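What follows is a structure written as structure tokens; I'll ask about it next.
Just one protein chain is left out here, and the rest sit where they should.
After this line comes chain A, so read on.
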């Protein structure tokens, strides 16, 4: 299950993390060791075993659809990296290629 630096570069791109060639060379072998160690998991997971995600059998939780006060806009915008006209200001969303 060897991961090449090209594989890691592709994954980093999907995860939106800009990694340098130096980072890639350091991370790829570390990830490989970890993946080797976790590979045993598929050995025991037979088709007859159901998956578990929670210790207690919980089903969907519902609540009444009532209007409740929200946080004031200034509190929400207070932590924003950039604000303009009482809104979040973001970098442009369309790249050159679009």
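Things worth noting here:
Assume a residue touches a chain if its C-beta (ideal position, glycine included) is under 8 Å from a C-beta of that chain, and two chains touch if they have at least 3 such contacts; residues count from 1.
Methods note: contacts and distances are computed from a predicted model.
Per its UniProt record, the hidden chain corresponds to "Glutamyl-tRNA(Gln) amidotransferase subunit A" from the list "Glutamyl-tRNA(Gln) amidotransferase subunit A", "Ger(X)C family spore germination protein", "Iron ABC transporter permease" or "Glycosyl transferase group 1". Contacts to the hidden chain, counted on chain A, fall at residues 3, 7-8, 11-19, 23, 27, 30-31, 33-35, 37-42, 44-46, 49-56, 58, 60-61, 63, 71, 75-76, 78-82, 88, 90-95.
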